[in-house]
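Remarks on the structure that follows.
One protein chain is absent from this view; the other protein chains keep their places.
So, chain A:
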Amino acid sequence: MSLRNSPTPAATAPAAGVAPAPDRERRTRRKGGRVPGVVLALGLTSLFTDISSEAITAVLPLYLTAVLGLGPVAYGFVDGIYQGFASLVRVLGGWWSDRSGRPKLVAGLGYGISALSRVLLLPVVGIAALTGVVALDRLGKGLRTGPRDAMIAAASTPEQLGRNFGVHRALDTAGAMAGPLLAFGVLAVVPAGLAGYRAVFVLSIAAAVVGLAFLLLAVPSRVRGSAGLPPAQQPVRRWRWRDLGDRRIRSLMIAAALLGLLTVGDGFLYLVLADAGGIGLTWFPLLMVGTNAAYFALAVPVGRLADRVGRTRVLLGGHVLLVLAYAVAATTGGHLAGVIAVLLLLGCFYAATDGVISALASQCVPEGAKATGIASVQTAVGLSRFASSVCFGLLWQLTGRSVALLAVGLALAIAIPVAARLLRQLPSTPSGAEVAA
């Protein structure tokens, strides 16, 4: 699952990802060559896992309120757990993965725990039990994200990183879009109340099992390192806290947090559009679909672009598009054309940041600390975006929607050059000299 619906990615970037790594046989396929099987397999794992989780997410509110009769406060409670839990365990998952040198094991455990939580939805009822199930699912998500991204990084040559993360995020997003469709398809075919929801849960379990199967069977236990070293040499490099003390990863985290602080949550942006009258509240849920569709279409091409012109540049460019999105929403959000433009810009922003930031993070840390490094940067983004949402809510109350949005946009426009300065120190070649150190 991508980070985008929870707090997420951040910023970073080695400038000039352009130059192909000067070394070794990787050069043979300059534009990145074929997508590695591992990346496809991990992408399919995410696709099915997302079908599984989004199918549940789509019907859960209705299940909780209409079928179980829970009140809105109870629903808000479950929803809050759902949104906030994963960030906390993400770094832990990354650390464990690096420490043990077995990312597949940790990721498998994460996917497995989430799959198990779906099984528990069948017999479990009542608010406390459901909260536990949801927390379990998020625990799994937190655990698997770091090691999974580390495996993608490890399977990619440095000049493929952006493209490969793009492929993964596109497959992930495809699953997120298919999940709700399948869930409501099932509900339409089995209109018998509880039985229909149970059928959705069964669908979700099956999809989770398929996702897990792709991970266990199609992903090798030891992913060949990007340096093409024989697997035997990889475990030698053990994880050390010192690896995270590196100036580049710190700069990346600071820049990511800075940009994240000025990233208004999607929900708010959609509310601005609805408030401005560009779209009725009824169509509210479709806004997310629109953004996802744009993200899906752009993830791979923008990832490729990042490999070619530099990931820092694309990351910063994505934030420039975000400034544009704010400006459009604040000024022309009342028109349908404005709404469509905002969704496109937002999808493009995610394409330029979500996978790209993981690619950047993986460049900044040594081989043995990749999962922790990626997870740390993602957590920095997540926490700063959460803080951002709270602050933006206040700002909106105190001023007005357009003023608040323009103010944040202006601050972001000022922050982008600052972030660019911070990110100057990132490796200028995609490989980064220390990768195989």
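Everything below uses one rule, namely that a contact is a pair of C-beta atoms (placed from the backbone, for glycine too) under 8 Å apart; a residue touches a chain by one contact, two chains touch by 3 or more; residues count from 1.
The rule is simple: contacts and distances are computed from a predicted model.
A.B. asks: Absent chain per UniProt: "Aspartyl/glutamyl-tRNA(Asn/Gln) amidotransferase subunit B", "WD40-like Beta Propeller Repeat", "Thiosulfate oxidation carrier complex protein SoxZ" or "Inner-membrane translocator"?
C.D. replies: Protein name of the absent chain (UniProt record): "WD40-like Beta Propeller Repeat".
A.B. asks: Which residue among A:V119, A:A199 or A:A297 touches the omitted chain?
C.D. replies: The one listed residue touching the chain not shown is A:A199.
A.B. asks: Write down which of A:L120, A:A218, A:L324 or A:A341 is the residue touching the left-out chain.
C.D. replies: Spelled out, the listed residue whose C-beta touches the missing chain is A:A218.
A.B. asks: Need a quick check: the contact residues on chain A for the chain that isn't drawn.
C.D. replies: Listed in rising order, the touching residues are 37, 41, 58-59, 61-62, 65-77, 79-80, 82-84, 123, 125-126, 177, 180-181, 183-196, 198-199, 202-203, 206-207, 209-210, 213-214, 217-218, 220, 267, 270-271, 274, 280-282, 284-286, 288-289, 389-390, 393, 396-397.
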